[in-house]
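Down below is the structure, laid out as structure tokens.
Every protein chain of the complex appears in place save one, which is left out.
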Amino acid sequence: MARPITFLSDYGYADEFAGVCRAVIARIAPEVQVIDITHGLPRHAVRQGAIVLANAVPFAPAGIHLAIVDPGVGTERRPVAVRVAEDERLLVGPDNGVLALATERLGGAVEAVDLSASPFRLEPVTSTFHGRELFSPVAARLAAGAAPGEAGEAIDPASLTALELPRPRLYEDRVVAHVVYVDGFGNTALNLGHNDLAATFLRLGHRAVVDTGRTRITVPFGRAFGDVGPGQGILYEDSSRSLALAVNRDSAAEMLGLKPDDEVVLTPA
Amino acid sequence: MARPITFLSDYGYADEFAGVCRAVIARIAPEVQVIDITHGLPRHAVRQGAIVLANAVPFAPAGIHLAIVDPGVGTERRPVAVRVAEDERLLVGPDNGVLALATERLGGAVEAVDLSASPFRLEPVTSTFHGRELFSPVAARLAAGAAPGEAGEAIDPASLTALELPRPRLYEDRVVAHVVYVDGFGNTALNLGHNDLAATFLRLGHRAVVDTGRTRITVPFGRAFGDVGPGQGILYEDSSRSLALAVNRDSAAEMLGLKPDDEVVLTPA
Partner (left out) sequence: MARPITFLSDYGYADEFAGVCRAVIARIAPEVQVIDITHGLPRHAVRQGAIVLANAVPFAPAGIHLAIVDPGVGTERRPVAVRVAEDERLLVGPDNGVLALATERLGGAVEAVDLSASPFRLEPVTSTFHGRELFSPVAARLAAGAAPGEAGEAIDPASLTALELPRPRLYEDRVVAHVVYVDGFGNTALNLGHNDLAATFLRLGHRAVVDTGRTRITVPFGRAFGDVGPGQGILYEDSSRSLALAVNRDSAAEMLGLKPDDEVVLTPA
């Protein structure tokens, strides 16, 4: 009966925050498997958390997806649990957009509850650690078989916070894209998804000039980092099927000074 | 029959030390669940380890609490297992104070054994990695059901190392407190626990001047980080129920140059 919990947060590894959440879950539902996705997200990086979660869930077993990136903890943002269309999966976290892309990826929300006064919460509920007192116990109880309706008060799924991402612009002779996120290796994902790739290639050919506003480099399109020499740049479809910019055995983000939301202009070389 | 093991250390994440301990436990007691609390404690931070452990255990399932912060590994400090009053829980680690606060929190030690010549140890015992050869195999065997008396030689629980913490001083017109520890976000916990808060508020009112000796800032008392603007300081009761100083979306410790044991003087604003 018990379903697994995947767990993602920006709690970091220096502190016990993620560990205490795991402890809370083990205490309530010892039979439930917890799969740590990562706790190394940049602090308060709601959008990066949303993207990482959306990229991870298709590879995870159907269950509870717990995601805590919560700069507004203790303020009026709602803690929620969301049932999505696919596999009866449940997402648990703050309603600040961190669940939005995974919800969409899993067929959309079909049920949502506000957990603010959840009967599953641990008292006292502090203003700074809802992971421990609210999200983890709720995730544990849902994983053990409770229904979302038992975890909180029903709210309109349409009222859940959406996430606005910058949109690329594809012109005849150039493509204007934005940095979506930078991974720990400095590989830099752009907001050009799988469906934009054909159109992008058509405009740019086999090599492109990447202009960051401060720097311009010319890089080939390739498949693997090793397709170019060490220290050389490459454009490739990354493992989340987005166009990304990497530098073989080095950090593209650092070399080019790129960070999320930065605009880059791609033109044919 | 098997009970879970919570595991906390300063082994860090760069190396395999914590992983090898997990491997040792899985080899001896494959049915035992290991719950990582954190391995990111600052190296050799015995006192911070003690505080984190004491804050974590009340949220963890009853079982074995393994805690390794061990600057004196291989010297004369004793490796111990301690049975506490509450839930027959067992603490395993070096007898250097890292277990002291959790022991107290869990009702005090009722039985203790010296593990130096434990029959559960893995030979050869090195002088640098007792986590692998001593603490993990003992924790695994205890989790699988062995009695403490089988793990080592009985010692007087009263002989266990205590931990001296600085004490705050509450005067009529000011409160002199000390930094107990700084978390990975720079939030700075003071040695003013839940029971000191009423007296502290009485002296200070709704806003306090925090004087570090080098810097003075005026901050309000609040509940959530978001009660103040980004970059603004706040005094609040943290999730371990201590008074703490934070800066919304920034690091209080870095902004004020605070580290453990530093004295801060709080006066009414």
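Note that the chains take the letters A and B in the order they are written out, and that residue 1 is the start of every chain.
Please note the rule applied: contacts are C-beta pairs under 8 Å (C-beta built on N, C-alpha and C of every residue); 3 or more make two chains touch, one makes a residue touch a chain.
Model, not experiment: these values are computed from the prediction.
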| item | value |
| --- | --- |
| Touch with the omitted chain, as defined above, among A:G40, A:G72 or A:P166 | A:G40 |
| Candidate in contact with the missing chain, chosen from B:A26, B:V110 or B:I155 | B:A26 |
| Chain B residues that touch the omitted chain in the full complex | 12-16, 18-20, 22-24, 26-27, 30, 43-44, 71-75, 122, 126-129, 132 |
| Chain A, residues in touch with the chain not shown (by the definition above) | 4, 6, 8, 13, 33, 35-41, 52, 55-56, 59-61, 183-185, 223-227, 236-239, 249 |
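FYI, only the chains that are shown with their structure count from here on.
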| item | value |
| --- | --- |
| Geometric centre distance via CA averages, chain B-chain A, whole Å | 31 |
